[in-house]
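Only one protein chain is missing from this complex, and each of the others stays in its spot.
Lettered A, B and C in written order, each chain numbered from 1.
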């Protein structure tokens, strides 16, 4: 039988959110098996979580350092091959660096680090080690986001003129960080979270979605960022004007105080010949609006021949059977699994087809956070995205 | 029997768009009767239009100047009492000024003029004459927009933090102004249209909607405006960051090159305690999203006791019977009719209840256009809205 | 100038609902002018209503009989030419018969009468007099309903197989007829309303919509009708299985106890090659779902060249400017105005283009009510629609 890829997990203990999502995304399609973890910085908690995750007791490690050391010393046929990093942002850099040094492929949650320079260090390390690094910008895993990318790339919309990307949430409208919500607590503290509040938590997703779908590169930006909730240190709302190379313009709106909003990621892209619209809370639908024609409702489904190969590759079900956030997440795991298996066999899968976000996306995202903050504190209207 | 208010029309001839809308809005509820018009600058066309509008041949005038002169000389019981001005923007100022001078109430389409200073002159003249002036910012006529205003005013949302207003259209994605489309032609020419392209045509609506619903005043703004279509002089796309007195922030997006969009006015307002959302293409619905509660779908209907008096005052039908753009327009006419009738009787209706946009909105709108353009050409990040 | 058609109104007094809708629909586009009325069976109320409707005092009649007598004796250039009948159902037959006898064109609300035989009498009288008779099945006035009809007629969907028509309302979930609601009161009383409760009030609309869009004729039906609210005599809910000539099948669901529903008319039609869907609460949209293709969102707008001529003929506004119930109603008035004017000139407008429901629809609707009730009381599964 084909062996599943052996994977470990850092994070995912009690009260954690994203760790168990990575776990499900990794195992759902049968490509990975969880063999070990450092589930909590508290050894007792890590051990209890190991139980829940069906991990052998001796491989529920008391610390991630210990895990890397021990696993690296196991026989090749047993030791983990890749690691999922789902800890607060400040831990990503040391964990990623050690993982790569020890020879493990890395799957890391976003934002990749707490500074651009850390991200660039990782980029360098990835290059040196030749190992695989995936950054889980989940929204790129949705089939209809891939279809959107396809429609831009094949010129259906014509030259892109304008795009509007939004990521409003409302859950931080009140000072949740003072009421024992663990997720809110570390995100509110720059030490753990890094310099961007809602920028780092969700703004980078919005930015990444723009780059993924359009392939456009920011030339300069102009940001207004705010901390609305009294006492909050980091931004909880950001509005950013974007100018892209080639002349396209954009608006990016990212907020965690947009009361009543859930997780309302939405992107609209307008070209000379038509526009498209995708909304994460109705993810199986992509609206295609060609000039002077009725808008078309593109829908996800393995049976829809009108979809691109890339979209269909990232699907499991026929039309009308909703796939959601976990499936989008699992698509990233599925794609990286192909790449890891190819790596083992010394071949490269077609990069146009087997796609997942990498450290390149991580570097660009950290630059976006830092440049948006720089702009917010500047009187100068436009801040160049790349230093000359 | 109660006499209908006798009204005249400038504009509305062949190929015109907005004139016939004013006509229908004025007569729909039975408050006005059209008695005369200068329907076109071509006397023959004006005469033919008079036929269509069921106007006596001698009152289908060859020019608006002639109409004002002649009507002013008719006996009080016959002459028109108010005038609807639906001509290209550059004509508004001279027509409004003469109408007021001759003693006619004025209903004028937006934008009120082609400059702030012209608008201020009209404001002065309105004050002097004591006559009634309505500016047809249609979207304020929708019942659920009034409900939104009510919910902000009564504190349901708490202090407002963020608002996002959008007005994307796609009809100018191609250079329509070069292909014989009369509506596109004059809008593309600064002489007729004034300095703001999509800003003047639709951006002012978005701006007015913000002021109407929230009562907030802009402190400073930062705009990026663009002419995407080659050869076009005026802007066809604008993105504006807004900062309001008291700390709220906003994004205004107005565009006529958003391919595939129809007339997609939408506003979202977020306060400390909840948010609301209204969209013109589904105008009978207002979403109210209170923190930690299921969102509520407020719907328009004369039978819905949960609506405010102001919303219900602007309704004709029970729930589930859609009212549209013409009814919103007619609400403005209905409200101004009350005011004109009160003016005749020397009384004032409750301004909190009988509401329509006035020259104050016109002045603010022209300031918005001029300041957004000033910002677009400036390297300074924030431009103050009011000169000190 | 072209003279407006002089029209009278029976009904529309205080507490009335549909009368003022007819009034607005008639005057909105400038084709009709209201010259007289019998607004209430109480002469004082009729007089007061005349004031509101801007009717000369002597033409606000104390009774409809008096109105018909008096108006018929006026000079041709002054007397009313057509009458709008908006009274409880039991009055339709005598009023229509007298109107036709006196030479007036008739616009009558639905259901046309309280029995099939009455409807057939009217049909005969219309034939004899050669006068125009319009039955206001409002939903046929919506442009996208006309587009739906066009798409069925031109074979886009292929042979029709199945249709599902629904008309749920919830306003009679409680015994409103016992709490002073005038609209509910007469509808609950068979003397005024006729034998069909929700069948007569809204079921006939659903039935008419099926006939209008598909042109199909019922072969046989099977109905289950219920009076859910204790003490209610007439049905407040009906479910009907339909079999059409040629083999198509259908479901008709009409209800006034579907709690929380507003006025949710919806129809879906499925053919061999595709399906379509229209919903009155979002009336400017028609979904076209062709096999193996993305669904298309057809939208109403004077500027949409992809729409049929018939749909565009019934439009006033460009895309994205919602038209609603009143405009649909006004389309019927506009079409009948063309026919009345043609009648005056002795010509016939193209019946494929100038369309409105007639007494033929009235007869078929009354048959539907009677056959559905017959079926509901029968143990026989299928009841033939036409007697042999």
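A few comments on the model shown:
One rule holds for everything that comes next: contacts are C-beta pairs under 8 Å (C-beta built on N, C-alpha and C of every residue); 3 or more make two chains touch, one makes a residue touch a chain.
Quantities reported herein were computed from a predicted structural model and do not represent experimental measurements.
Although one chain is not drawn, the whole complex shows that of C:71, C:261, C:300 or C:327 it is C:261 that touches it.
Screening A:14, A:51 or A:309 against the full complex identifies A:51 as the residue touching the chain left out.
Against the chain not displayed here, chain C makes contact via residues 157, 161-162, 164, 166, 168, 170, 173-174, 222, 224, 226, 228, 237, 239, 241, 243, 249-251, 253, 255, 257-261, 268, 270-275, 288-291, 295, 378-382.
One chain is missing from the display, and on chain A it is touched by residues 1-4, 17, 20-21, 23-24, 27-30, 34, 50-57, 169, 171, 261-264, 280-284, 299, 301, 303, 316-327.
Residues touching the missing chain, restricted to chain B, are 288, 292-299, 304-306 (touch as defined at the top).
As a convention for this text, only the chains that are shown with their structure count from here on.
Among the remaining chains, A is positioned farthest from chain B, on the basis of C-alpha centroids. Residues touching across the chain B and chain C pair largely coincide in numbering: over half of the numbers involved belong to both copies.
Taking each chain's centre as the average of its CA atoms, chain A and chain C sit 55 Å apart. Put simply, the C-alpha centre of chain A and that of chain B have 43 angstrom between them. Chain B and chain C have Cα centroids separated by 34 Å. Across the assembly, chain C contributes 299 as residues in contact with two or more other chains.
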